[in-house]
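My questions will all concern the structure given below.
The other protein chains are all here in position, but one chain of the complex has been omitted.
As written, the chains take the letters A, B, C and D, and residue 1 is the first residue of each chain.
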Amino acid sequence: MTTFSLELKEVRKSFGKSEIIRGASLQVPKGERFAIIGPNGAGKSTLFNLISGRFPISSGDILLNGESTTKLRPFEINRRGLSRSFQITNIFHRLSVYENLRCAVLWSLGYKYSFWHRLGGLKDAHERAEAVLEQIGLKRRRDITAGLLTYAEQRALEIGITIAGGADVILLDEPTAGMSRSESDMAVELIRKVTVGKTLLMVEHDMSVVFGLADKIAVVVYGEVIACDTPVNIRNNQKVKDAYLGGHAPVEA
Amino acid sequence: MEFTLITLLNGVSYGLLLFMLSSGLTLIFSMMGVLNFAHASFYMLGAYFAYGISVKIGFWPALFISPMLVGLLGALVERYGLRSVHKYGHIPELLFTFGLSFVIVELVQLVWGRSTVPYPIPASLDGPLFTLYTTTFPMYRGFMMLVALLMLLSIYLLLTRTRIGLVIQAALTHPDTVEALGHNVPRVFMLVFGGGCALAGLAGVVGGNAFVTEPGMAATLGSIIFVVVVVGGMGSLAGAFVASLLIGVIQTYAVALDYSFMSLLAKIGTQVTPTTPGYPLLSLTIAQTAPILPYLLLVLILIFRPKGLLGTREG
Amino acid sequence: DTIKIAYIDPLSGPFAPVGQNILNSFQYVADEANAKSWAGAHKFEIVGFDNKGSPQESLSVLKTVIDKGFRYITQGNGSGVGLALLDAVNKYNERNPGKEIVYLNHAAVDPDMTNSKCSFWHFRFDANSDMKMEALTTYMAQDKNIKKVYIIGQNYSFGHQVTRAAKEYLARKRPDVQIVGDDLHPIGQVKDFSPYIAKIKASGADTVITGNWGADLALLIKAAKDADLKANFYTYYGATTGVPTAMGAAGQDRVKYVGYWNANNETFAGKDVVEGFKAKYKDDYYSMATYTIVAAMAQAVKQAKSIEPKDVALALENAKIKSLNGEDVMRKSDHQLQQPLYIATWVKVNGKDVKFDQENTGLGWKTNQKIDAFVATQPTSCQMKRPG
Amino acid sequence: MSALLEIKDLNAYYGKSHVLHGVDLVVNQGEIVSLLGRNGVGRSTTVKATMGQVNASGSIRFKGEEIIGLKAFQIAHKGLGYVPENRDIFPTLTVEQNLILGEKSGKKSRWSLNDMYKMFPRLKERQHTAAGVLSGGEQQMLTLCRTLMGDPDLIMIDEPTEGLAPKIVELVAEYLKELKNRGISVLLVEQKLAIALEISQRLYVMGHGSIVFEGSPADLKANENIRKEWLEV
């Protein structure tokens, strides 16, 4: 049996009395790009929160590269190579763009909680941060305080922080929300570029992004994965149409 | 038996005074997020105003006028001071009230001098309410308890029958949005702060003559009421109530207990002498630890139940 | 020349009222001394410095006043501060020979300061707490109604000393009296004394001994009245600023104090000072040590023909000082002034033996007994190092 | 048809930066008007300025009255409703409390809580949940309903469909039409051209802080240039 990058087994999650995730199962092979779609409130972001360790799961199991992560805390999961972005921008708004990225690479380069290294002397961290800066196209905004960036730039930085640590499983939650058509086209390019050879899981409502980027699409409805298939098959799946896409499928695509 | 009952009564009435003070603080703290370090100063102002007024026209008018005045002053402080600081965040707000407490003490001394003022208990309330075995329970303490309970009731009604609480909580995170929905946020803030101060003022009117009215009265009550608010759970009036009583009773009883590890060990036959290692700790009586109990409670509560006793949210 | 004395005591914060009153007392007496040339051509100048009631702050003030050229300091409010100052003065004098300073203690009464920690540079003009307890217990010994005694005090050096002495001396003089309890509470922090009163009540005590002062005493007595505790209070500091007002009628006939003086003494000695002080400051003169200190200093500089601290200190040793309570002697062996002590009770002013009230309450202190200096005197363990 | 909202020569500033340079815009009674434009051209600013949340000069008349310079809550009481763009729900309050806060004191609303729950049953399911934990889309629904509770005559909605599932987007479009049928005017700020074209009577396109196009959906569809220059990149 091949190990998947990420595997959910009958995951359940309740908040108080309401069960939000009702036995979701999913298998993501290495190096594939997955999109997750589903109605509002279906539990997509919650699923991400469970996978990344933000919330503990109620039952079931989550395997990252074949190892269970359900007992681990977010930073431990991150150290095992999973990194995520947020639906609502979540950056270090008072640090400069460059510092945001440099913080994000420190752990993976093994600097831990060091207070005996001089930041300025860490060549590898510097180079890595600069490289990511280049990739996300914020080179010219390098020394701006992150809080002052425009919305789209902040979204790009959000992605930058997520990938900077070099994790090989990446979770993106609505990376293009609030972007205009052209901006989201650029974002798609960016995502495509930075996830080469990595496993990607992405929540999106923008169908052009979903169908443009994903190798496979998983549909979450009421806390369950009701379908998981190639984009073509999903587009023609009646269940998905009823639950999610509505009358005319991808309008803007 | 006499001792137990009277101590309980003492504890409860002390607790209720704490509640009077902390209710205003809870209100301000929970709603506006302002840690009002000057709260006890407003308590002091209440006492001094009441003294000034009662000398002229008697205690009963003072009971009403003084809290009004303090409330008005609080509202002015909010309007011309806190409001402009609000945008910088909570730490500056806190520091503002911190500085204010200095200023108030000084002003009070300027007006009334540095020593105790003779603010007496009104004759009609002076005397025993009832006698329990041989100990009399003063009428004034009964009055204090009554006022505290009335206060609890009226705040409760205010909070549950109006939307003020909601407006303020919402305005804490999104003031613009609340305003766009048609609520006059600045005015509500001013009212709440003024109201909270008025409550402190009322506590001052009642507590000032029950104890002493002097410039140091604010400093000594300052931190204990923070303990009450936090232990009760920030934002929970009921919590503040429970915590006040709890702390009042614990402290009162602790004072009465002369037990220590040493006496415990003596009971089981081990004698402790001053040369025993850890003697200072072993010989400490519960009575002597009374002053730290509230803080110990605070730390323990925050570690094991950061929401506070009846609180609903953290931090 | 001018004899500059730095008064280092609390002038702000909770203990400011007492500090201010005593500063005024000093200045009043100094004015009088200057007007009447007590010290011949020399004049007194007493300047107040605020130590905010803290030992550490006091040491920082000490540095300041030394820098400003003061060679005499006086302090009294709080033995904790007193001990710290004593230590600092000793160290300074050791490190700066020829520039010594002298510490005139007007009220810090921890006995240690003239026993194990005694110093040539320190003179105490108040009676130490053991002497006061000696006098107090001597008085109490005569009262056969006293059967059960409760001791309550502030939890610091002075409070501890009072508790210890009370137990010791009562055991010696009245072995039949039972100590039914003793308590130490944090200083200046207790708002509500009713639990302590409940405890006292439960113990069945008929007499309470306390060294409490300031609000701690006022609140204690008030709480006793509320709970209808029928016990007498033997205090050290019933006459200090703030206590009379807070006590009011509640303490009538029930509160006594022991001190080196009482305005309503047998001859009303010091009447002029009390009246003059009241006229000038609208306040009561009770800190008679101020008078003794100025008088002693005047006498010493005249005798030494110098205002150099070392000379003055030597002249102070064994000095016989005429003060308002008679002729006092500064004992050479430990620099503890030997003086008579008074026991007085809080009663209504009657114009006869109780002329002066306090804080306009209409109540004043009636002298019960004047106890001669030799009765109250205590042995000392002082081994003083005198400058060579 | 009379002009309900009439904006003339509106200039607005954030601190010292001048964002709007003379915006003219009219919304008539019972009309859905869309305000389009690229990111950052100042559409949200226009709406915020109308609501009194941004420093502005010029003229804004609502029901014939000048409202520029009034405080936001006064403007709200005149009957203007505003749905902000970034899901400004009150996170610590429950869904129901959020809705209750939408009501204005001393005014009878034509909408009740139940109307809202009927519109979005999802909200009813979550009514006692703290709004902060709602999903992105649920929050969007909540802000819309909250403003409706205040019974506005003109509702200004800033990007209501962001983060909503395609099916819900259609639903929102339906409801906006429904609002219009009930006599409520709508000023819609949108990113999704399709919806704007579908439901609005008139459209404005903004560029660099002023209006560069005004016309019907048909006009815009016909006008390739405007679309190229001002809406796409």
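Keep in mind that, in the parts below, a residue touches a chain if its C-beta (ideal position, glycine included) is under 8 Å from a C-beta of that chain, and two chains touch if they have at least 3 such contacts.
What we mean here is this: contacts and distances are computed from a predicted model.
Peer 1: Can you pick, from "Nitrogen fixation NifU-like protein", "Monosaccharide-transporting ATPase", "Branched-chain amino acid transport system permease protein" or "Cytochrome c oxidase subunit 1", the UniProt name of the chain not shown?
Peer 2: Its record in UniProt gives the absent chain the protein name "Branched-chain amino acid transport system permease protein".
Peer 1: In the full complex, which of C:Ile3, C:Leu59 or C:Leu316 touches the chain missing from this view?
Peer 2: If we include the chain that is not displayed, C:Leu59 is the one touching it.
Peer 1: For the chain not shown, which residue from C:Ile22, C:Ala39 or C:Ile187 touches it across the whole complex?
Peer 2: Touching the chain that is not displayed is residue C:Ile187.
Peer 1: From the listed residues B:Thr4, B:Ser84, B:Thr134 or B:Thr162, report the one that touches the chain absent from this view.
Peer 2: Looking across B:Thr4, B:Ser84, B:Thr134 or B:Thr162, the contact with the absent chain belongs to B:Ser84.
Peer 1: Taking the full complex into account, what residues of subunit A touch the chain not shown?
Peer 2: 52, 54, 73-75, 78-79, 83-84, 86, 90-96, 99, 102-104, 106-108, 111-120, 122, 140-141, 143-145, 161, 164-165
Peer 1: By the contact definition given up top, give the residues of subunit B that touch the hidden chain.
Peer 2: Answer for subunit B: residues 35, 81, 84-85, 88-89, 91-92, 95-96, 98-103, 105-107, 109-111, 113-114, 223, 226-227, 230, 234, 280-281, 284, 288-289, 291-292, 295-296, 298-299, 302-303, 306, 314-315 touch the chain left out.
Peer 1: In the complete complex, the non-displayed chain touches which residues of subunit C?
Peer 2: 11-12, 24, 49-50, 52, 54-56, 59-60, 63-64, 67-69, 78-84, 87-88, 91, 95, 155-157, 186-187, 280-283
One rule holds for everything that comes next: only the chains that are shown with their structure count from here on.
Peer 1: Between subunit B and subunit D, what is the separation of their C-alpha centroids in Å?
Peer 2: For subunit B versus subunit D, the centre distance works out to 46 Å.
Peer 1: Between subunit B and subunit C, what is the separation of their C-alpha centroids in Å?
Peer 2: Each chain's C-alpha centroid was found; their separation is 35 Å.
Peer 1: Starting from the mean Cα coordinates of subunit C and subunit D, work out the distance between those two points in Å.
Peer 2: 77
Peer 1: If two chains touch, include that pair; go through all of them.
Peer 2: A-D, B-C, B-D
Peer 1: Tell me, which parts of subunit D touch subunit B in their complex?
Peer 2: The touching residues are 51, 53, 71-73, 75-77, 82, 84, 88, 90-93, 97-98, 100-102, 104-105, 146-147, 150.
Peer 1: Can you list the subunit C residues touching subunit B in their complex?
Peer 2: 13-14, 16-17, 20, 155, 181, 183-186, 188-189, 191-192, 194-196, 198-199, 201-202, 215, 218-219, 222, 226-228, 241-242, 245-246, 248, 359, 361
Peer 1: Along subunit B, where are the residues that touch subunit C in the complex?
Peer 2: 2-3, 6-7, 10-11, 14, 17, 114-118, 120, 128, 131, 134-138, 140-141, 211-212, 214-216, 219-221, 251-253, 255-256, 258, 287-288, 290-291
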